[in-house]
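With one protein chain withheld, the remaining protein chains of the complex are depicted in position.
The block that comes next holds chain A.
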Amino acid sequence: MEPESNDQQIKELQRQVKYYRDLSDEVAGQNIRSDSQISLLKRKLTQKENGFTILSALHDSFGQQIFEEDFIVNTLLLINTTLKMDKTVVVWKAPGKNHVFQTRFHMGFEKSEVEKIMPVEIDFFEAEEKIVRPFIKNKMSPPSHIAEELQSKLLIPFFISVPIRMRSEIIAWMITGREKEAWPFYPILDEGDLDTLVSISGFLEAGLSNASLYNSLEKANEELESYNQELEKRVAERTKDLRKKNRELTFEKKRSEDLLLNILPEETAEELKKYGFAKAKLQENATVMFTDFVNFTKFSSSISSEELVAELDHCFRNFDTITTKYRLEKIKTIGDAHMSACGVTGDGGDASDVIRAGLEMRDFVEKYALEKPEHLRPYFKIRVGINTGPVVSGVVGLKKFSFDIWGDTVNTADRIQSGSIAGKVNVSESTYLLTKDLFEFENRGKIAAKNKGEIQMYFVERKVN
């Protein structure tokens, strides 16, 4: 081989080496650039994916009650760990201060930093205009007053700031960012990150609305519960009142009924209560008794009216007790006379009970007389007259109802009383015939009676042994 030719060959080989070497470097450059571009794109895609992961996690929170603090703190944690942010803070509108916001929630700050960021107040104003739109502060951003204020007060060098609105009003700002911007580990915050955070703030707004709604519901429930308790308390008090009133009413009703029964026979009282009137009825076998104090007119002039009424009251109270004992109906008193009967309310009655009552009334007065001074004793004697026969019984009139009986049997009973003598129980023929086997009688024969002619009368002596 010629030396010149060898040199040429070497030169040629050197050219080849240089060619392949340059080509190799060129391909290397392209490959490394491509790798980096892919890495960058993948990083952006991953960041988007991470954003969706957060949105998905936030979405899962809905459909149940959201608690404001937990929800926000969890969101900040997701932002820091998933979007690889170093620090995130939420500043809340200060009460009573327009446009001024104060730190409320934070994540990723060291203890000493927390002490610094907690008391800060931030005015979201730029060039005398209120800030309402999200904004980025990255390495490339031009200087701005608000960015510098946030950087210095919240200790985040590079950040994205997004408003959180409720009912169209900005109630808070979320500021999240990094301490460093260095590609590829911490790429510059860009519009893609901003979009992600705006979406997250949208979910925060929805979450806060949910929390607020649940709070309102809880408050309403609490109010309702409190109202219910108050109502229940009132109902309990009212019920207690009503029970008391009811007891009083029952008591009053019983008193009223007792009073009514004092005035009227039970059957008549029931009829009157039910229909508002009581029909007069014929009673075939009534036995009517009259008692009358002897020399009452003279007695009444020897003592005061009050004393007289007191004495009459005492005696008539005891008469009433006796008539009740023998199931007689007290009809009424007329002056010093006491009128009672049996068989006037449809229950048949028994004439012997009337006689027994008459005897007991007489015995009572005689015994009572012994308690009186000697000069008054003659006045404490009664005449008793009893007659059996048909009467008409009932209530008449509209006011001051009183049960009464009418008929000849009644008039005759009065006459039998008039025909009696002090300390004696005088009965008519009809009564005698009904009770002759039960008592011993003294036949007095026919005795004249006012407007009645002569009437057969008997004194009751005693019970048959």
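The rule is short, and it goes like this: a residue touches a chain if its C-beta (ideal position, glycine included) is under 8 Å from a C-beta of that chain, and two chains touch if they have at least 3 such contacts; residues count from 1.
Rule of thumb we're sticking to: contacts and distances are computed from a predicted model.
Engineer: Under which of the names "Monosaccharide ABC transporter membrane protein (CUT2 family)", "FIST domain-containing protein", "ATP-binding cassette domain-containing protein" or "glycine dehydrogenase (aminomethyl-transferring)" is the non-displayed chain listed in UniProt?
Structural biologist: Going by its UniProt entry, the chain not pictured is "FIST domain-containing protein".
Engineer: From the listed residues A:L77, A:M140 or A:L261, report the one that touches the chain absent from this view.
Structural biologist: A:L77
Engineer: Which listed residue, A:Q16, A:S36 or A:S56, touches the chain dropped from view?
Structural biologist: Of these options, the touching residue for the absent chain is A:S36.
Engineer: Looking at the whole complex, which of A:A28, A:M118 or A:L282 touches the chain that is not displayed?
Structural biologist: A:A28
Engineer: Check each of A:W92, A:F105 or A:Y186 against the chain that is not shown and name the one that touches it.
Structural biologist: A:Y186
Engineer: Extract the touching residues of chain A with respect to the undisplayed chain.
Structural biologist: The list for chain A reads 20-21, 24-29, 31-33, 35-36, 38-39, 42-43, 46, 77, 80-81, 84, 86, 107-108, 110-111, 178-180, 182-186.
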